[in-house]
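To start, the structure itself, in C-alpha coordinates.
Note that this complex is displayed minus one protein chain, with the remaining chains in position.
Note that the chains take the letters A and B in the order they are written out, and that residue 1 is the start of every chain.
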Amino acid sequence: MMYDWLYNLTGSDILSMFVVSLLPLFLFILPFALLAVLAERKVSAHMQDRLGPMRVGYHGILQTVADIIKLLQKEDVVPSATDKTLFNFAPLLVFMGSYAAFAAIPFSGFFIGSKIDLGIIFIVGVTGLVVAGILMAGWASNNKYSLLGAMRSAAQIISYEIPTLLIILTVIMLTGTLSLYDLSEMQTQYFWNWMILGGPAVGLQKILLIPLMILGCLIIYTSTLAEVNRTPFDIPEAESELVSGYHTEYSGMKFAMFFLAEYANMFAVSAIVAVLFFGGYQSPFGYLGNTLNLPWLIPIEQFFWFTAKGLFFVFVQMWLRWTLPRFRVDQLMAFCWKYLIPFSFVILLLVGLISLM
Amino acid sequence: MKTYFLNFWQGLFTILIGMKVTFKHLFVPAVTIQYPTVKPQMPERERNRLYVNMDDCIGCDQCARACPVNCIEIETVKSLPEEDLGKTSNGKKKVLWVTKFDIDFAKCCYCQLCVFPCPTDCIYMTDVYEFSEFSRDNLLYDFATLLPEERIQKKKNFEEMQAKKEAEKAEAAKKTAEAKAAAQKPQEEKPKDNSKENKEENK
Partner (left out) sequence: MSSILERNIESKSSLKTEEMVLNMGPQHPSTHGVLRLELQLDGEIITNVTPHIGYLHRCFEKHSEAMTYPQVIPYTDRMDYLASMYNEFGYALAMERLMNIEVPERVEYIRVIMGELQRIASHLVALGTYGADIGAFTPFLFCFRDRERILSLFEMTCGARLLYNYIWIGGVSHDLHPDFIRLTKEFIKDFRPNLKELNDLLSFNRIFIERTANVGVLPLDTAINYGVSGPNLRASGMKWDLRRDDPYSVYHKFDYEIPVGSGEKGKTGDCWDRYFIRVREMEESLKIIEQAIETIPDGDVTSAIPKRVKPPVGQIYTRVENPRGELGYFIISDGSLNPARIKVRAPSFVTMQVFPELCKGFMVADVVAILGSIDIVLGEIDR
(Lines give C-alpha, C1' and ligand atoms only; values in the text may rest on other atoms or scores of the structure.)
Protein backbone atom coordinates (compact mmCIF):
# COMPACT_ATOMS: atom_id res chain seq x y z
CA MET A 1 0.00 0.00 0.00
CA MET A 2 1.04 3.54 -0.64
CA TYR A 3 1.01 4.44 3.02
CA ASP A 4 3.32 1.59 3.95
CA TRP A 5 5.67 2.38 1.10
CA LEU A 6 5.91 6.02 2.15
CA TYR A 7 6.32 5.07 5.79
CA ASN A 8 9.22 2.84 4.87
CA LEU A 9 10.65 5.67 2.81
CA THR A 10 10.34 8.50 5.27
CA GLY A 11 9.90 6.88 8.65
CA SER A 12 7.38 9.48 9.78
CA ASP A 13 3.71 8.54 9.90
CA ILE A 14 2.45 12.13 9.88
CA LEU A 15 4.30 12.98 6.70
CA SER A 16 3.20 9.87 4.86
CA MET A 17 -0.39 10.36 6.00
CA PHE A 18 -0.26 13.93 4.79
CA VAL A 19 1.07 13.01 1.37
CA VAL A 20 -1.33 10.11 0.97
CA SER A 21 -4.40 12.17 1.77
CA LEU A 22 -3.43 15.08 -0.48
CA LEU A 23 -2.35 13.04 -3.48
CA PRO A 24 -5.76 12.27 -4.94
CA LEU A 25 -6.79 15.86 -4.42
CA PHE A 26 -3.99 17.59 -6.25
CA LEU A 27 -2.88 15.02 -8.74
CA PHE A 28 -6.20 13.74 -9.82
CA ILE A 29 -9.34 15.53 -8.78
CA LEU A 30 -8.38 19.12 -9.44
CA PRO A 31 -7.01 18.46 -12.91
CA PHE A 32 -10.03 16.24 -13.51
CA ALA A 33 -12.43 19.01 -12.52
CA LEU A 34 -10.67 21.41 -14.86
CA LEU A 35 -10.78 18.96 -17.72
CA ALA A 36 -14.35 17.91 -16.99
CA VAL A 37 -15.61 21.45 -17.46
CA LEU A 38 -13.94 21.56 -20.84
CA ALA A 39 -15.10 18.06 -21.72
CA GLU A 40 -18.68 18.96 -20.93
CA ARG A 41 -18.55 21.90 -23.28
CA LYS A 42 -16.88 19.95 -26.06
CA VAL A 43 -19.16 16.93 -25.70
CA SER A 44 -22.26 19.10 -25.66
CA ALA A 45 -20.97 21.00 -28.68
CA HIS A 46 -20.31 17.92 -30.76
CA MET A 47 -23.67 16.50 -29.89
CA GLN A 48 -25.23 19.70 -31.17
CA ASP A 49 -23.28 19.70 -34.45
CA ARG A 50 -21.00 22.52 -33.45
CA LEU A 51 -17.45 22.84 -32.18
CA GLY A 52 -17.34 24.39 -28.72
CA PRO A 53 -14.35 26.36 -27.45
CA MET A 54 -11.70 26.53 -30.14
CA ARG A 55 -9.61 29.61 -29.55
CA VAL A 56 -7.73 29.20 -26.27
CA GLY A 57 -5.03 26.64 -26.86
CA TYR A 58 -5.24 23.89 -29.48
CA HIS A 59 -8.97 23.25 -30.02
CA GLY A 60 -9.73 25.03 -26.75
CA ILE A 61 -7.82 22.85 -24.27
CA LEU A 62 -6.75 25.78 -22.10
CA GLN A 63 -10.29 27.20 -21.89
CA THR A 64 -10.85 26.20 -18.26
CA VAL A 65 -7.54 27.76 -17.26
CA ALA A 66 -8.77 31.02 -18.75
CA ASP A 67 -12.08 30.62 -16.90
CA ILE A 68 -10.36 29.99 -13.57
CA ILE A 69 -8.11 33.01 -14.03
CA LYS A 70 -11.19 35.08 -14.79
CA LEU A 71 -12.97 33.84 -11.69
CA LEU A 72 -9.93 34.42 -9.52
CA GLN A 73 -9.61 38.03 -10.45
CA LYS A 74 -13.29 38.82 -10.01
CA GLU A 75 -14.51 41.01 -7.22
CA ASP A 76 -15.92 38.98 -4.37
CA VAL A 77 -19.34 40.56 -3.99
CA VAL A 78 -20.95 39.89 -0.62
CA PRO A 79 -24.43 41.39 -0.33
CA SER A 80 -24.74 43.57 2.74
CA ALA A 81 -27.88 42.10 4.28
CA THR A 82 -26.63 38.53 4.44
CA ASP A 83 -25.36 36.49 7.32
CA LYS A 84 -21.68 36.77 6.50
CA THR A 85 -20.38 33.81 8.47
CA LEU A 86 -22.78 31.39 6.87
CA PHE A 87 -22.38 33.02 3.49
CA ASN A 88 -18.62 32.57 3.52
CA PHE A 89 -18.68 29.12 5.04
CA ALA A 90 -21.24 27.47 2.75
CA PRO A 91 -19.03 26.96 -0.33
CA LEU A 92 -16.32 25.51 1.86
CA LEU A 93 -18.73 22.98 3.29
CA VAL A 94 -19.95 21.95 -0.15
CA PHE A 95 -16.39 21.68 -1.41
CA MET A 96 -15.30 19.62 1.60
CA GLY A 97 -18.26 17.31 1.33
CA SER A 98 -17.46 16.47 -2.26
CA TYR A 99 -13.71 16.12 -1.91
CA ALA A 100 -13.57 14.24 1.33
CA ALA A 101 -15.38 11.33 -0.30
CA PHE A 102 -12.27 10.54 -2.31
CA ALA A 103 -10.44 9.39 0.79
CA ALA A 104 -12.19 6.04 0.78
CA ILE A 105 -12.24 5.31 -2.96
CA PRO A 106 -9.65 2.82 -4.19
CA PHE A 107 -7.80 4.24 -7.14
CA SER A 108 -5.75 1.15 -7.70
CA GLY A 109 -4.61 -1.91 -5.81
CA PHE A 110 -1.66 0.04 -4.54
CA PHE A 111 -3.26 3.28 -3.51
CA ILE A 112 -6.25 4.07 -1.39
CA GLY A 113 -6.52 7.27 0.60
CA SER A 114 -7.51 5.65 3.82
CA LYS A 115 -8.16 1.99 4.29
CA ILE A 116 -11.06 2.29 6.71
CA ASP A 117 -13.45 -0.60 7.16
CA LEU A 118 -16.46 1.63 6.88
CA GLY A 119 -15.67 2.56 3.29
CA ILE A 120 -19.00 3.16 1.66
CA ILE A 121 -20.84 4.39 4.74
CA PHE A 122 -18.13 7.00 5.22
CA ILE A 123 -18.63 8.20 1.67
CA VAL A 124 -22.39 8.45 1.96
CA GLY A 125 -22.08 10.23 5.28
CA VAL A 126 -19.59 12.77 4.07
CA THR A 127 -21.50 13.61 0.91
CA GLY A 128 -24.45 14.37 3.16
CA LEU A 129 -22.53 17.43 4.34
CA VAL A 130 -23.35 18.93 0.96
CA VAL A 131 -26.99 19.30 2.00
CA ALA A 132 -26.01 21.42 4.97
CA GLY A 133 -23.81 23.54 2.74
CA ILE A 134 -26.56 24.13 0.21
CA LEU A 135 -29.08 25.08 2.85
CA MET A 136 -26.58 27.48 4.35
CA ALA A 137 -25.96 29.04 0.96
CA GLY A 138 -29.65 29.47 0.22
CA TRP A 139 -30.45 30.92 3.62
CA ALA A 140 -27.52 33.25 3.90
CA SER A 141 -28.14 34.78 0.49
CA ASN A 142 -31.15 36.67 1.85
CA ASN A 143 -32.93 36.08 -1.44
CA LYS A 144 -36.42 34.59 -1.71
CA TYR A 145 -35.57 32.60 -4.76
CA SER A 146 -32.27 31.27 -3.48
CA LEU A 147 -34.02 30.02 -0.38
CA LEU A 148 -36.67 28.24 -2.42
CA GLY A 149 -34.02 26.72 -4.66
CA ALA A 150 -31.94 25.58 -1.75
CA MET A 151 -34.89 23.95 -0.03
CA ARG A 152 -35.88 22.15 -3.19
CA SER A 153 -32.32 20.97 -3.64
CA ALA A 154 -32.10 19.77 -0.07
CA ALA A 155 -35.38 17.86 -0.41
CA GLN A 156 -34.16 16.32 -3.63
CA ILE A 157 -30.81 15.17 -2.25
CA ILE A 158 -32.28 13.75 0.93
CA SER A 159 -35.01 11.86 -0.91
CA TYR A 160 -32.67 10.33 -3.43
CA GLU A 161 -30.24 9.13 -0.81
CA ILE A 162 -32.73 6.44 0.15
CA PRO A 163 -32.64 4.39 -3.08
CA THR A 164 -28.87 4.85 -3.13
CA LEU A 165 -28.51 3.42 0.32
CA LEU A 166 -30.90 0.57 -0.36
CA ILE A 167 -28.96 -0.58 -3.40
CA ILE A 168 -25.68 -0.21 -1.55
CA LEU A 169 -27.21 -2.34 1.18
CA THR A 170 -28.03 -4.96 -1.44
CA VAL A 171 -24.46 -5.18 -2.63
CA ILE A 172 -23.14 -5.24 0.90
CA MET A 173 -25.53 -8.02 1.74
CA LEU A 174 -24.16 -10.08 -1.10
CA THR A 175 -20.50 -9.49 -0.40
CA GLY A 176 -20.44 -9.01 3.35
CA THR A 177 -17.97 -6.14 3.41
CA LEU A 178 -18.30 -2.37 3.70
CA SER A 179 -14.82 -1.49 2.58
CA LEU A 180 -14.59 -0.53 -1.07
CA TYR A 181 -11.07 -1.88 -1.26
CA ASP A 182 -12.17 -5.38 -0.28
CA LEU A 183 -15.14 -5.10 -2.63
CA SER A 184 -12.80 -4.39 -5.54
CA GLU A 185 -10.53 -7.22 -4.55
CA MET A 186 -13.47 -9.59 -4.60
CA GLN A 187 -14.36 -8.81 -8.19
CA THR A 188 -11.05 -9.98 -9.50
CA GLN A 189 -10.25 -12.12 -12.53
CA TYR A 190 -12.17 -11.16 -15.67
CA PHE A 191 -15.42 -9.41 -16.11
CA TRP A 192 -17.82 -12.19 -15.34
CA ASN A 193 -16.91 -11.77 -11.72
CA TRP A 194 -18.15 -8.21 -11.73
CA MET A 195 -21.14 -7.54 -9.51
CA ILE A 196 -23.30 -6.50 -12.38
CA LEU A 197 -23.01 -9.99 -13.76
CA GLY A 198 -23.71 -11.62 -10.46
CA GLY A 199 -20.44 -11.27 -8.64
CA PRO A 200 -18.21 -14.05 -7.41
CA ALA A 201 -21.21 -16.33 -6.86
CA VAL A 202 -21.53 -19.45 -8.99
CA GLY A 203 -24.26 -21.43 -10.61
CA LEU A 204 -27.97 -20.72 -10.35
CA GLN A 205 -27.47 -17.89 -7.86
CA LYS A 206 -25.47 -15.97 -10.42
CA ILE A 207 -28.02 -16.35 -13.19
CA LEU A 208 -30.85 -15.24 -10.95
CA LEU A 209 -28.90 -12.27 -9.70
CA ILE A 210 -28.09 -10.80 -13.10
CA PRO A 211 -31.41 -9.03 -13.92
CA LEU A 212 -31.70 -7.77 -10.35
CA MET A 213 -28.18 -6.42 -10.42
CA ILE A 214 -28.74 -4.67 -13.73
CA LEU A 215 -31.90 -3.03 -12.43
CA GLY A 216 -30.11 -2.12 -9.23
CA CYS A 217 -27.30 -0.51 -11.17
CA LEU A 218 -29.80 1.59 -13.14
CA ILE A 219 -31.51 2.68 -9.94
CA ILE A 220 -28.34 3.69 -8.21
CA TYR A 221 -27.07 5.49 -11.26
CA THR A 222 -30.29 7.50 -11.51
CA SER A 223 -30.43 8.36 -7.84
CA THR A 224 -26.83 9.44 -7.70
CA LEU A 225 -27.55 11.58 -10.77
CA ALA A 226 -30.16 13.34 -8.67
CA GLU A 227 -27.73 13.72 -5.81
CA VAL A 228 -25.32 15.72 -7.89
CA ASN A 229 -28.10 17.91 -9.34
CA ARG A 230 -27.62 16.92 -12.96
CA THR A 231 -30.29 16.99 -15.61
CA PRO A 232 -32.91 15.69 -15.68
CA PHE A 233 -32.88 16.58 -11.99
CA ASP A 234 -31.31 20.03 -12.15
CA ILE A 235 -34.15 22.13 -10.79
CA PRO A 236 -31.85 23.93 -8.34
CA GLU A 237 -29.58 25.11 -11.13
CA ALA A 238 -32.08 25.76 -13.85
CA GLU A 239 -31.89 29.15 -15.49
CA SER A 240 -35.18 29.24 -17.28
CA GLU A 241 -37.21 28.34 -14.25
CA LEU A 242 -38.44 31.06 -11.99
CA VAL A 243 -36.08 30.19 -9.21
CA SER A 244 -32.55 31.11 -10.07
CA GLY A 245 -30.75 28.71 -7.78
CA TYR A 246 -28.90 28.69 -4.52
CA HIS A 247 -25.63 29.96 -5.92
CA THR A 248 -26.95 33.15 -7.53
CA GLU A 249 -25.44 35.55 -5.03
CA TYR A 250 -21.99 34.07 -5.24
CA SER A 251 -19.28 35.47 -7.48
CA GLY A 252 -15.63 34.87 -8.08
CA MET A 253 -13.78 32.12 -6.34
CA LYS A 254 -16.69 31.03 -4.13
CA PHE A 255 -18.75 30.36 -7.23
CA ALA A 256 -15.80 28.46 -8.65
CA MET A 257 -15.84 26.28 -5.54
CA PHE A 258 -19.47 25.33 -6.07
CA PHE A 259 -18.73 24.65 -9.67
CA LEU A 260 -15.67 22.48 -9.09
CA ALA A 261 -17.40 20.66 -6.27
CA GLU A 262 -20.16 19.66 -8.67
CA TYR A 263 -17.73 18.10 -11.12
CA ALA A 264 -15.78 16.35 -8.40
CA ASN A 265 -19.06 14.99 -7.07
CA MET A 266 -19.88 13.70 -10.53
CA PHE A 267 -16.67 11.73 -10.61
CA ALA A 268 -17.16 10.49 -7.06
CA VAL A 269 -20.56 9.00 -7.78
CA SER A 270 -19.35 7.52 -11.08
CA ALA A 271 -16.49 5.95 -9.19
CA ILE A 272 -18.87 4.50 -6.62
CA VAL A 273 -21.04 2.93 -9.31
CA ALA A 274 -17.94 1.58 -11.01
CA VAL A 275 -16.61 0.08 -7.80
CA LEU A 276 -19.90 -1.38 -6.68
CA PHE A 277 -20.96 -2.95 -9.94
CA PHE A 278 -18.22 -2.87 -12.50
CA GLY A 279 -15.19 -4.23 -10.73
CA GLY A 280 -13.50 -1.10 -9.45
CA TYR A 281 -9.96 -1.05 -10.68
CA GLN A 282 -9.95 -4.64 -11.96
CA SER A 283 -9.32 -5.17 -15.62
CA PRO A 284 -11.87 -7.19 -17.58
CA PHE A 285 -9.35 -9.38 -19.30
CA GLY A 286 -6.31 -9.89 -17.09
CA TYR A 287 -3.20 -7.81 -16.74
CA LEU A 288 -0.36 -7.09 -19.11
CA GLY A 289 1.90 -7.05 -16.11
CA ASN A 290 1.11 -10.70 -15.50
CA THR A 291 1.77 -11.78 -19.05
CA LEU A 292 4.97 -9.74 -19.34
CA ASN A 293 6.04 -10.68 -15.80
CA LEU A 294 6.41 -7.05 -14.70
CA PRO A 295 4.69 -6.81 -11.31
CA TRP A 296 5.14 -3.05 -10.98
CA LEU A 297 3.00 -2.55 -14.08
CA ILE A 298 -0.12 -3.92 -12.45
CA PRO A 299 -1.00 -0.94 -10.21
CA ILE A 300 -0.56 1.40 -13.14
CA GLU A 301 -2.87 -0.69 -15.25
CA GLN A 302 -5.39 -0.82 -12.45
CA PHE A 303 -5.31 2.93 -12.17
CA PHE A 304 -5.90 3.18 -15.90
CA TRP A 305 -8.91 0.88 -15.74
CA PHE A 306 -10.37 2.70 -12.78
CA THR A 307 -10.06 6.04 -14.50
CA ALA A 308 -11.50 4.66 -17.72
CA LYS A 309 -14.58 3.33 -15.99
CA GLY A 310 -15.06 6.50 -14.00
CA LEU A 311 -14.70 8.66 -17.11
CA PHE A 312 -17.12 6.50 -19.03
CA PHE A 313 -19.81 7.01 -16.44
CA VAL A 314 -19.09 10.73 -16.33
CA PHE A 315 -19.50 10.76 -20.09
CA VAL A 316 -22.87 9.01 -19.75
CA GLN A 317 -23.91 11.66 -17.24
CA MET A 318 -23.02 14.39 -19.72
CA TRP A 319 -24.78 12.51 -22.50
CA LEU A 320 -27.96 12.35 -20.43
CA ARG A 321 -27.76 16.03 -19.63
CA TRP A 322 -27.83 17.08 -23.27
CA THR A 323 -30.58 14.67 -24.27
CA LEU A 324 -33.27 14.96 -21.69
CA PRO A 325 -35.57 17.75 -20.59
CA ARG A 326 -36.01 18.61 -16.96
CA PHE A 327 -38.39 17.19 -14.41
CA ARG A 328 -40.79 19.42 -12.54
CA VAL A 329 -40.27 19.43 -8.78
CA ASP A 330 -43.30 17.39 -7.82
CA GLN A 331 -42.66 14.89 -10.60
CA LEU A 332 -39.11 14.52 -9.34
CA MET A 333 -40.29 13.62 -5.86
CA ALA A 334 -43.01 11.36 -7.20
CA PHE A 335 -40.43 9.54 -9.31
CA CYS A 336 -38.28 8.91 -6.28
CA TRP A 337 -40.90 7.88 -3.78
CA LYS A 338 -43.29 6.05 -6.08
CA TYR A 339 -40.92 4.33 -8.46
CA LEU A 340 -37.36 4.09 -7.22
CA ILE A 341 -37.96 3.26 -3.59
CA PRO A 342 -40.47 0.43 -4.14
CA PHE A 343 -38.21 -1.09 -6.78
CA SER A 344 -35.18 -0.89 -4.50
CA PHE A 345 -37.07 -2.54 -1.66
CA VAL A 346 -38.20 -5.35 -3.92
CA ILE A 347 -34.65 -5.83 -5.19
CA LEU A 348 -33.33 -5.89 -1.65
CA LEU A 349 -35.86 -8.53 -0.70
CA LEU A 350 -35.25 -10.72 -3.73
CA VAL A 351 -31.48 -10.52 -3.47
CA GLY A 352 -31.72 -11.42 0.16
CA LEU A 353 -33.81 -14.48 -0.68
CA ILE A 354 -31.44 -15.50 -3.43
CA SER A 355 -28.39 -15.15 -1.25
CA LEU A 356 -29.91 -17.58 1.19
CA MET A 357 -29.99 -20.27 -1.45
CA MET B 1 -51.10 -1.49 -11.89
CA LYS B 2 -50.45 -2.10 -15.54
CA THR B 3 -50.03 1.64 -16.25
CA TYR B 4 -47.42 1.77 -13.50
CA PHE B 5 -45.14 -0.69 -15.23
CA LEU B 6 -46.02 0.69 -18.65
CA ASN B 7 -44.95 4.16 -17.52
CA PHE B 8 -41.66 2.83 -16.26
CA TRP B 9 -40.93 0.85 -19.39
CA GLN B 10 -41.96 3.71 -21.70
CA GLY B 11 -39.83 6.14 -19.76
CA LEU B 12 -36.77 3.95 -20.09
CA PHE B 13 -37.36 3.17 -23.74
CA THR B 14 -37.88 6.76 -24.93
CA ILE B 15 -34.84 7.90 -22.99
CA LEU B 16 -32.74 5.29 -24.76
CA ILE B 17 -34.06 6.34 -28.15
CA GLY B 18 -33.21 9.96 -27.38
CA MET B 19 -29.74 8.95 -26.29
CA LYS B 20 -29.22 7.09 -29.54
CA VAL B 21 -30.04 10.24 -31.53
CA THR B 22 -27.62 12.35 -29.55
CA PHE B 23 -24.89 9.75 -29.78
CA LYS B 24 -25.23 9.61 -33.55
CA HIS B 25 -24.80 13.35 -33.68
CA LEU B 26 -21.46 13.12 -31.90
CA PHE B 27 -19.99 11.91 -35.15
CA VAL B 28 -21.67 14.37 -37.49
CA PRO B 29 -19.19 17.07 -38.56
CA ALA B 30 -19.92 20.53 -37.26
CA VAL B 31 -22.20 22.77 -39.28
CA THR B 32 -20.66 25.96 -37.94
CA ILE B 33 -17.69 27.88 -39.30
CA GLN B 34 -15.04 29.69 -37.29
CA TYR B 35 -16.18 33.17 -38.13
CA PRO B 36 -13.42 35.76 -38.13
CA THR B 37 -10.95 33.42 -39.79
CA VAL B 38 -13.45 31.88 -42.19
CA LYS B 39 -16.14 34.11 -43.66
CA PRO B 40 -19.30 32.82 -45.30
CA GLN B 41 -19.89 33.37 -48.97
CA MET B 42 -22.57 36.01 -49.48
CA PRO B 43 -25.15 35.44 -52.25
CA GLU B 44 -25.23 37.89 -55.14
CA ARG B 45 -28.46 39.63 -54.17
CA GLU B 46 -27.24 40.30 -50.65
CA ARG B 47 -28.58 43.48 -49.05
CA ASN B 48 -26.03 45.13 -46.83
CA ARG B 49 -24.40 48.53 -46.88
CA LEU B 50 -25.46 50.92 -49.64
CA TYR B 51 -23.03 52.43 -52.10
CA VAL B 52 -23.57 55.42 -54.35
CA ASN B 53 -21.59 55.85 -57.53
CA MET B 54 -21.50 59.64 -57.72
CA ASP B 55 -20.37 59.71 -61.33
CA ASP B 56 -23.79 58.49 -62.32
CA CYS B 57 -25.91 60.43 -59.87
CA ILE B 58 -28.10 63.04 -61.52
CA GLY B 59 -29.51 64.37 -58.27
CA CYS B 60 -33.13 63.47 -58.98
CA ASP B 61 -33.98 62.85 -55.29
CA GLN B 62 -36.04 59.71 -56.08
CA CYS B 63 -34.11 57.55 -53.61
CA ALA B 64 -34.57 60.05 -50.79
CA ARG B 65 -38.29 60.15 -51.44
CA ALA B 66 -38.59 56.36 -51.53
CA CYS B 67 -36.82 55.84 -48.23
CA PRO B 68 -39.30 54.94 -45.45
CA VAL B 69 -37.09 56.22 -42.64
CA ASN B 70 -35.73 59.36 -44.32
CA CYS B 71 -32.12 58.44 -43.95
CA ILE B 72 -30.97 59.93 -47.27
CA GLU B 73 -30.53 63.70 -47.48
CA ILE B 74 -29.80 65.26 -50.81
CA GLU B 75 -29.22 68.89 -51.72
CA THR B 76 -28.56 69.97 -55.25
CA VAL B 77 -27.62 73.19 -56.96
CA LYS B 78 -28.42 74.02 -60.53
CA SER B 79 -25.31 74.40 -62.63
CA LEU B 80 -24.51 77.45 -64.76
CA PRO B 81 -25.44 77.02 -68.45
CA GLU B 82 -21.83 77.14 -69.56
CA GLU B 83 -20.62 74.40 -67.16
CA ASP B 84 -20.39 70.85 -68.52
CA LEU B 85 -20.88 68.14 -65.90
CA GLY B 86 -20.59 65.29 -68.31
CA LYS B 87 -22.89 62.37 -68.99
CA THR B 88 -23.84 59.41 -66.87
CA SER B 89 -22.96 55.91 -68.00
CA ASN B 90 -26.31 55.37 -69.66
CA GLY B 91 -26.24 58.61 -71.60
CA LYS B 92 -28.18 61.09 -69.49
CA LYS B 93 -26.77 64.59 -69.29
CA LYS B 94 -26.15 65.82 -65.75
CA VAL B 95 -27.33 69.35 -65.00
CA LEU B 96 -27.29 69.45 -61.19
CA TRP B 97 -24.38 69.76 -58.82
CA VAL B 98 -24.97 67.43 -55.87
CA THR B 99 -23.71 69.41 -52.90
CA LYS B 100 -24.97 67.09 -50.19
CA PHE B 101 -25.60 63.36 -50.32
CA ASP B 102 -25.72 62.01 -46.78
CA ILE B 103 -26.87 58.54 -45.86
CA ASP B 104 -27.25 57.89 -42.16
CA PHE B 105 -26.60 54.18 -41.68
CA ALA B 106 -27.80 54.34 -38.10
CA LYS B 107 -31.28 54.91 -39.51
CA CYS B 108 -31.15 52.81 -42.66
CA CYS B 109 -33.33 49.72 -42.41
CA TYR B 110 -31.73 47.94 -45.39
CA CYS B 111 -35.07 47.55 -47.17
CA GLN B 112 -33.74 48.23 -50.69
CA LEU B 113 -36.59 50.60 -51.59
CA CYS B 114 -34.11 53.29 -52.70
CA VAL B 115 -32.42 51.05 -55.28
CA PHE B 116 -35.40 50.53 -57.54
CA PRO B 117 -36.42 54.12 -58.41
CA CYS B 118 -32.91 55.24 -59.41
CA PRO B 119 -32.94 56.03 -63.15
CA THR B 120 -29.21 55.48 -63.58
CA ASP B 121 -28.70 52.53 -61.17
CA CYS B 122 -26.09 54.47 -59.26
CA ILE B 123 -27.24 53.50 -55.78
CA TYR B 124 -27.04 49.81 -54.95
CA MET B 125 -26.49 47.49 -52.03
CA THR B 126 -23.15 45.85 -51.55
CA ASP B 127 -22.33 42.87 -49.36
CA VAL B 128 -20.30 44.75 -46.79
CA TYR B 129 -21.65 44.02 -43.33
CA GLU B 130 -18.69 44.61 -41.08
CA PHE B 131 -18.76 48.37 -40.72
CA SER B 132 -19.39 48.94 -37.04
CA GLU B 133 -18.09 52.16 -35.54
CA PHE B 134 -17.38 53.24 -32.02
CA SER B 135 -19.29 56.49 -32.35
CA ARG B 136 -22.75 56.87 -33.88
CA ASP B 137 -21.70 60.02 -35.74
CA ASN B 138 -19.25 58.01 -37.79
CA LEU B 139 -22.17 56.19 -39.36
CA LEU B 140 -23.24 59.29 -41.28
CA TYR B 141 -21.68 58.65 -44.68
CA ASP B 142 -21.10 61.52 -47.02
CA PHE B 143 -21.09 60.41 -50.62
CA ALA B 144 -20.92 63.77 -52.43
CA THR B 145 -17.61 64.11 -54.23
CA LEU B 146 -17.38 67.90 -54.26
CA LEU B 147 -14.87 69.39 -51.85
CA PRO B 148 -16.33 71.68 -49.16
CA GLU B 149 -14.94 74.81 -50.79
CA GLU B 150 -16.31 73.66 -54.11
CA ARG B 151 -19.75 73.22 -52.64
CA ILE B 152 -19.75 76.72 -51.22
CA GLN B 153 -18.42 77.95 -54.56
CA LYS B 154 -21.14 76.23 -56.54
CA LYS B 155 -23.81 77.58 -54.26
CA LYS B 156 -22.41 81.06 -54.58
CA ASN B 157 -22.22 80.69 -58.34
CA PHE B 158 -25.84 79.68 -58.43
CA GLU B 159 -26.88 82.52 -56.17
CA GLU B 160 -24.92 84.99 -58.22
CA MET B 161 -26.49 83.66 -61.37
CA GLN B 162 -29.88 83.91 -59.76
CA ALA B 163 -29.17 87.44 -58.63
CA LYS B 164 -27.95 88.35 -62.09
CA LYS B 165 -31.02 86.86 -63.64
CA GLU B 166 -33.18 88.71 -61.20
CA ALA B 167 -31.39 91.94 -62.00
CA GLU B 168 -31.70 91.31 -65.70
CA LYS B 169 -35.33 90.48 -65.35
CA ALA B 170 -35.92 93.55 -63.25
CA GLU B 171 -34.17 95.69 -65.81
CA ALA B 172 -35.99 94.07 -68.67
CA ALA B 173 -39.24 94.53 -66.85
CA LYS B 174 -38.43 98.19 -66.23
CA LYS B 175 -37.51 98.68 -69.85
CA THR B 176 -40.68 97.12 -71.12
CA ALA B 177 -42.66 99.13 -68.63
CA GLU B 178 -41.02 102.32 -69.85
CA ALA B 179 -41.55 101.34 -73.49
CA LYS B 180 -45.12 100.55 -72.74
CA ALA B 181 -45.59 103.83 -70.95
CA ALA B 182 -44.01 105.71 -73.86
CA ALA B 183 -46.17 103.85 -76.37
CA GLN B 184 -49.29 104.38 -74.38
CA LYS B 185 -48.94 108.17 -73.89
CA PRO B 186 -50.04 109.41 -77.37
CA GLN B 187 -52.92 106.99 -77.31
CA GLU B 188 -54.04 107.96 -73.88
CA GLU B 189 -55.19 111.48 -74.82
CA LYS B 190 -57.83 110.37 -77.31
CA PRO B 191 -59.64 108.02 -75.04
CA LYS B 192 -59.32 110.55 -72.26
CA ASP B 193 -61.25 113.19 -74.29
CA ASN B 194 -63.89 110.66 -75.17
CA SER B 195 -64.39 109.70 -71.62
CA LYS B 196 -64.58 113.26 -70.45
CA GLU B 197 -67.14 114.08 -73.12
CA ASN B 198 -69.14 110.99 -72.18
CA LYS B 199 -69.09 111.93 -68.60
CA GLU B 200 -70.15 115.46 -69.25
CA GLU B 201 -72.93 114.30 -71.48
CA ASN B 202 -74.09 111.78 -68.89
CA LYS B 203 -74.16 114.36 -66.22
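As a working rule, a contact is a pair of C-beta atoms (placed from the backbone, for glycine too) under 8 Å apart; a residue touches a chain by one contact, two chains touch by 3 or more.
Not measured: the values here are computed from a predicted model.
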item: Visible chains that the absent chain touches, using the contact criterion stated earlier; value: A, B
item: Touching residue (missing chain; options A:Gln48, A:Gln205 or A:Thr248); value: A:Gln48
item: Options B:Asn90, B:Gln112, B:Gln162 or B:Thr176, residue touching the unrepresented chain; value: B:Gln112
item: Residue touching the undisplayed chain, where the options are B:Pro29, B:Pro43 or B:Gly91; value: B:Pro43
item: Contact residue for the chain not shown (choose from A:Pro163, A:Gly199, A:Gly216 or A:Pro232); value: A:Pro232
item: Residues from chain B at the interface with the omitted partner, ascending; value: 7, 10-11, 14-15, 17-18, 20-22, 25, 31, 43, 45-47, 66-68, 109-113, 116, 125
item: Those residues of chain A which, in the complete complex, touch the missing chain; value: 44, 47-50, 83, 139, 142, 147, 231-232, 234, 238-242, 322-331
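As a working rule, only the chains that are shown with their structure count from here on.
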item: Parts of chain B lying in touch with chain A, wherever the complex brings them together; value: 8, 12, 15, 18-19, 21-23, 25-26, 28-32, 34
item: List of chain A residues in touch with chain B within their complex; value: 43, 45-51, 54, 218, 319-320, 322-324, 339
